[in-house]
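Sharing a structure with you now.
Just one protein chain is left out here, and the rest sit where they should.
So, chain A:
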Amino acid sequence: MSGPGDAGRGGGTDGTDGTDGAGGARAGRRRGARGEQPVVPRAEFREFSSYYGRPVLKRPTWQATDIAGYLWLGGLAGASSLAGAGAHATGRRQTARVLKSGAAGAISLSLAALVHDLGRPARFLNMLRVVKPTSPMNLGSWLLAGYAPLTFAAAASELSGRLARAGAAATASAAVLGPAVTTYTAVLLADTAVPSWHEGYRELPFVFAGSAATAAAGLGLLAAPCAVSGPMRRLAGAGAALEAVALRRMKRRMGLVAEPYERGSAGRLMRTAQTLGLGGAALALTAGRRSRAAAAVSGVALLTGSALLRFGVFHAGVASAEDPRYTVLPQRERMAARGDGTSGRSPAAGPGGAGGPGGGTGRRGAD
């Protein structure tokens, strides 16, 4: 056949993956990707088969602005509730006022983004139809249903100066739920088949916790004079450090599927986010101690860096779902580590199952 695709040819005939013959833009893009290489050279030339280079997984249907935006705003809200309670308890009224209002505002925008992203927004209340521990989105909906009103109450009491005791109770309760709101979103992403999300499930909550801490600290730094912002500066430093360390560990553990975090638009977002996060924290801890302007600049950098991190993680996951390489190769490696042969999945397949005419030689390193 003169048709372009010899999808999945036998290993012996040539060394390429099935995408090579898939023609058109796809194959061109693949070669282009090879050209811009050696970020992570180890996997570049590993062979694998695919169905004309088409993805195995479905691309997430979520909109980046809605969902990555929610990941950021939810984290900002949760960490702000926590830091706001700290400011409240230590008598930093101005900081507390901004953080509590920020939490209420951010979670309101979050809810709007979440409803907006639904295919049937009018049915958003169906989220609370059941209680389902196997669904992070369901538990998250219940969590938000409990958390959001608390932030509203805390902010309303703070801003109006009324019902101080109820406001304090709401502040404390929001501070208890806030950290959960911040890190459950990591489970939300990781509990999918998307390779670059799922494989990071151990470290992603810590990445998000660190990133949210920098965002809340950034908001706090924008709010209050340097004299009372010591805790915010320390939170920024600790958050940025946690984020950087967790991210590093995550990428090291993930192996091949860490690639999407380093490439393309996701890679640029991640690098910019890291620069802004670490740079913002460093600025806060140095010039930010004395200069209100420097503190404000670092606050903006921290908030922006935290947002870009969520967009980077979001797009890295989407990129990993769109390329069959990130689905097939890690699974093949897993099978090889188990000592699973090429056709080992089938109990009925004999030991010669991998062979067949023309096959059996150099079959994609799976044996």
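Miscellaneous remarks
Throughout what follows, a contact is a pair of C-beta atoms (placed from the backbone, for glycine too) under 8 Å apart; a residue touches a chain by one contact, two chains touch by 3 or more; residues count from 1.
Operating definition for what follows: contacts and distances are computed from a predicted model.
Remark: of the listed names "Hydrogenase-4 component E", "Ferredoxin", "Thiol reductant ABC exporter subunit CydC" or "Sugar ABC transporter permease", the one matching the undisplayed chain in UniProt is "Ferredoxin". For the chain left out of this panel, the touching residue among A:Arg162, A:Arg253, A:Arg290 or A:Arg334 is A:Arg334. Seen across the whole complex, the unshown chain contacts chain A at 1, 3-10, 13, 18, 22-24, 48-52, 54-62, 78-79, 82-83, 86-87, 89-93, 117-121, 123-124, 126-127, 129-130, 132-139, 141, 179-180, 182-184, 186-187, 190-194, 197-198, 201-206, 208-210, 212-213, 217, 227-228, 230-232, 234-235, 238-239, 242, 317, 321, 324, 327-328, 331-332, 334-335, 340, 342-343, 345-350, 352-359, 363-364, 366.
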